[in-house]
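Apart from one protein chain that is not included, each protein chain of the complex appears where it belongs.
Chain nomenclature is as follows: A, B and C, assigned in order of appearance, with residue numbering initiated at 1 for each chain independently.
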Amino acid sequence: MKQMNMIQAINSALDLVMDKDPSVIIFGEDVGYFGGVFRCTDGLQAKYGEHRVIDAPIAEGGIIGSAIGIGVNGLRPVVEIQFADYIYPGLDQIISELARLRYRSGGEYFSPVTVRAPCGGGIRGGQTHSQSPEALFTHLSGIKTVMPSTPYDAKGLLISSIESNDPVVFFEPKRIYNGPFDGDPNKPSIPWSKHPGGEVPEDYYSIPLGKATVVEEGDELSIITYGTMVHVAQAAVSNAGISADIIDIRSLVPLDIETLRLSVEKTGRCLIAHEASRFSGFGAELSATVQEECFWHLQAPIERVAGWETPYPHAFEWDYFPGQERIMAGIRKVMEAA
Amino acid sequence: MKQMNMIQAINSALDLVMDKDPSVIIFGEDVGYFGGVFRCTDGLQAKYGEHRVIDAPIAEGGIIGSAIGIGVNGLRPVVEIQFADYIYPGLDQIISELARLRYRSGGEYFSPVTVRAPCGGGIRGGQTHSQSPEALFTHLSGIKTVMPSTPYDAKGLLISSIESNDPVVFFEPKRIYNGPFDGDPNKPSIPWSKHPGGEVPEDYYSIPLGKATVVEEGDELSIITYGTMVHVAQAAVSNAGISADIIDIRSLVPLDIETLRLSVEKTGRCLIAHEASRFSGFGAELSATVQEECFWHLQAPIERVAGWETPYPHAFEWDYFPGQERIMAGIRKVMEAA
Amino acid sequence: MTPKSRLHIPRPPARPGDAPDFSYLALSQAGAVARPDFTTPAREIENLAHELVRVLDDEGVANGEWDPELSKEQLIEALRLMVLTRQFDDRMQRVQRQGKISFYMQSLGEEAVSIGQGMALESGDMLFPSYRNQGLFILRNTSLVDLMCQCLSNTRDMCKGRQMPIMYHNRQANLFSVSGNLGTQYPQAVGWAMASAIKGEDHISASWVGDGSTAESDFHYALTFAAVYQAPVILNVVNNQWAISTFQGFAGGERRSFAARGLGLGIPGVRVDGNDLLAVYAVTEWAAQRARQGHGPTLIEHVTYRGGAHSTSDDPSRYRPKDEWDAFPLGDPVKRLKQHLVKAGHWSDEQQAELENEMKEVVLDAWKEAVTYGTMTEGPQLDMRIMFDDVYEEMPENLKRQREQLMELRGVKS
Partner (left out) sequence: MTPKSRLHIPRPPARPGDAPDFSYLALSQAGAVARPDFTTPAREIENLAHELVRVLDDEGVANGEWDPELSKEQLIEALRLMVLTRQFDDRMQRVQRQGKISFYMQSLGEEAVSIGQGMALESGDMLFPSYRNQGLFILRNTSLVDLMCQCLSNTRDMCKGRQMPIMYHNRQANLFSVSGNLGTQYPQAVGWAMASAIKGEDHISASWVGDGSTAESDFHYALTFAAVYQAPVILNVVNNQWAISTFQGFAGGERRSFAARGLGLGIPGVRVDGNDLLAVYAVTEWAAQRARQGHGPTLIEHVTYRGGAHSTSDDPSRYRPKDEWDAFPLGDPVKRLKQHLVKAGHWSDEQQAELENEMKEVVLDAWKEAVTYGTMTEGPQLDMRIMFDDVYEEMPENLKRQREQLMELRGVKS
């Protein structure tokens, strides 16, 4: 075991799969000589060469499009999109090609591309460096969508994503690259070494996609969340002094419905939290699913706590961010509903 | 009053706004001399000239990007995307620019672009000519999303969309361009002249965005739907012999929550239907919203009937399409739940 | 506001009712363009992007340095494949009209592109075809029955009923899955070639788009990435003058050739008579050698004409003169190759008639077999359960549940 922050854990995952499988290559803007603007690919070009860790032109659609062809030719590309906010020029290649290739070719062709993208706010990035567009990807059949909340999960899930023969979009909540963040920007920041999720084996391990994890157990309420919001929810629950299951779904597609169902059947109350805007956010699907699966057990309306339905504003980051106070208000609402 | 099919109604809307407002221009692939592959812009170039009805290069991103600039310079562009399946190359310009321009410039700049796109299946178009990607747009703050189900609504809503200073994505369910379709492909097709929604005033009128319409009234169940599925729901309700509100939301964003709430409070049961895949489809948001608004009135789980979570397959169109039998099964499920 | 407008609007030279006019087409004499060594740096051969490489002259005689000097057997085989492609198209067009298949797209008039290029490439080279490259599938021995079954979405459909007609693939033959989205395969082909270079292999890739599709972003991505990494790829623009109703001027073809589009990135462009099988073969072989020996990508523009409608959903008489093809100065690729063979004493009108009949028979036999595997309405039908396969490598729970739901609904045991 070693202490790693999420950047180091991702770097370690990449290093191990590249070492194990010579077909794995890394491709993206500034990922090579420089090691990535968040340093996730640091040192890998020096170790594996310019032909396996490849700097790319600034063209997200071209990166994903050519990665598809690279994947079809037997290599296994891990693409870095510098910010999730810049994934949109690549959406057509993801939606129309990457997600559908296996299906449309009757199972004959596929391309095992993994797309990594730092997402989320809380770093004063304004509307072009703070977005959480995960919901869009969850509507596309043929793609898996993942978002870890700890270095341990990041490494294990990234290894699974790269090794999957299905394409995966892997979102990295950049606010927690360096340490867990409980939603309070005024507290001094905590490093991952202070958190059990920062204990990361140096060796290879993987975490299967499609399995949620219950990070805290309780019986009054189920909180379903992912990414940075896992930590915010933990702090809010501790403040609220209630006993709650906190479920980190980790993999949005495929979704571990069973874990959600068991929890809400037990607690009868459910709160869903994410950073993206609420309307048609992934919380909508989570709410609809839980409602369908657990209707007869629900003692209160399912509550969603999410970003407001505006772009992510620079100056009002902490008014926009669905922090502890908003989760606590949500908890009160769910718990008091009758 | 005149009998019009949906193509004629759209053509009439375009004609009237172009006549009334010289700043309106039309821009898209094959829209000019040819009048569009579905003939929605037929005759307009001959009438308004090559500089107001403009054939475009095949570049959806370029069309939307330049339309934004055209709009900023005081004109009012109505863009046609030949099939909704081909809107993805334009998503970055829609998401990152069109939707956010007013916000990011502190309200100083905006571009009143309307994007028209034929959507939906049922025409043997396979996975690249059948998609209903509306859910993606409903998650974007700053864009309105509309889908009519009759020629009457199509004309009135399109006029409002073009006149709106907000950008609008206007989806046209192409299966019902020529006549209402109740989901049964084996029945002879019916023209719009046999349907009250085919009665369309020749003159200017508009229907405000954000107002749902209750197309049938009842008290046992609320069916919330839009587009082609409105007609399928009507047929299913009539077969099922129940008394149901059928609500055509028409405008997905802004959403007329009040009409949904009143109906479900009355009936206590709710079924949501759309053609797009279920997972993270717009039905998820509808379900979550209704659950939040009407939880204490619900006598059964809200049911979603939607396309399967696969691409739209060519040969299995009628196994994929959420037709009458699937809506009826859904109705049974909601009505029998206890 | 209109009268003052200064927006330039490209116009085709002729609309319905007008006399066809191809005076806008820059032509070169057959044999007039020199054939540089394939190692020549791009900037020394920019002329190739502006002139027109032609081998066959109007009399059917092969001229100049680009003559690939194919054997009699190769020429006859090329002719056979072009005729077979045309007969295949003809049959499929007709069965679509009869309602047996939902849709079809012919390659009428453009057969030399697929056949000439396919012959010049190696079987290990990976091809990313467009919807008008059926000739590549035929050339690489995809059985006609398989192609037809795809169009029929029947029980032997390689696409398992999921795709519209013509969206073929052939993994064994290194033919990628045709995409319905214009241009998307262009950067994929470049990526494939990059991987080949990374692996140190000798295989190259090739892809095709139409003139209209060059406006899409993927065209730009492909050219940029191909140039940056010097990927071993052949990028083809099949300029058939039309994109549905839109003249190629709307793709920016009014001022410069499509072959010239890569010059600004240092990608050599070659403009070739796309209806001259010999020229197409020669140019492709040249570009393939270039790529294979490490000199990077080539952009080839094939000047040709879309002889038929855009697709079975289209009626070109609404937007172009009915007799435009007849006036096309580069003629019909089948007739031109035949003329060459006849001129060379290798072929006769009788042999041609016989070949056409024979190919018609071959196609008809294939069709008869194909329909035994089912049509959209008759005979054996695909099991609808297959709709849920291949979305992912392993079927996830939600799809299993949905498959069950559907089976229940249809009263089928799952």
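Keep this in mind: a residue touches a chain if its C-beta (ideal position, glycine included) is under 8 Å from a C-beta of that chain, and two chains touch if they have at least 3 such contacts.
As the structure is a prediction and not an experimental result, all values here were calculated from the model.
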{"item": "Which displayed chains the unshown chain touches", "value": "A, B, C"}
{"item": "Touching the absent chain when the full complex is considered, from C:66, C:219 or C:347", "value": "C:219"}
{"item": "Which of B:105, B:189 or B:299 contacts the chain that the document leaves out", "value": "B:105"}
{"item": "Residue in contact with the excluded chain [from B:25, B:146, B:215 or B:334]", "value": "B:25"}
{"item": "Residues belonging to subunit A that touch the chain removed from view", "value": "22-23, 29-30, 33-34, 37, 48-52, 54-62, 85-86, 89, 124-129, 279, 308-311, 313-316, 319-320, 325-326, 329"}
{"item": "Subunit C, residues in touch with the chain not shown (by the definition above)", "value": "1, 3-10, 42-43, 49, 194, 197-200, 214-215, 217, 219-221, 224, 227-232, 249-252, 254-257, 260-266, 269, 294, 296"}
{"item": "Interface with the unshown chain - residue positions in subunit B", "value": "25, 51-52, 57, 59, 61-62, 65-75, 89, 92-93, 96-97, 101-110, 141-142, 144, 164-166, 210, 254-255, 257"}
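The definition used in the following text is that only the chains that are shown with their structure count from here on.
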{"item": "Between subunit C and subunit A, distance of the C-alpha-averaged centres to the nearest whole Å", "value": "41"}
{"item": "Inter-centroid spacing, subunit B versus subunit A (mean Cα positions, whole Å)", "value": "31"}
{"item": "Touching two or more other chains - residues of subunit B", "value": "61, 85, 89, 127-128, 279, 309-311"}
{"item": "Junction residues of subunit C, two or more chains touched", "value": "157, 159, 162-163, 167, 179, 181, 217, 391, 398"}
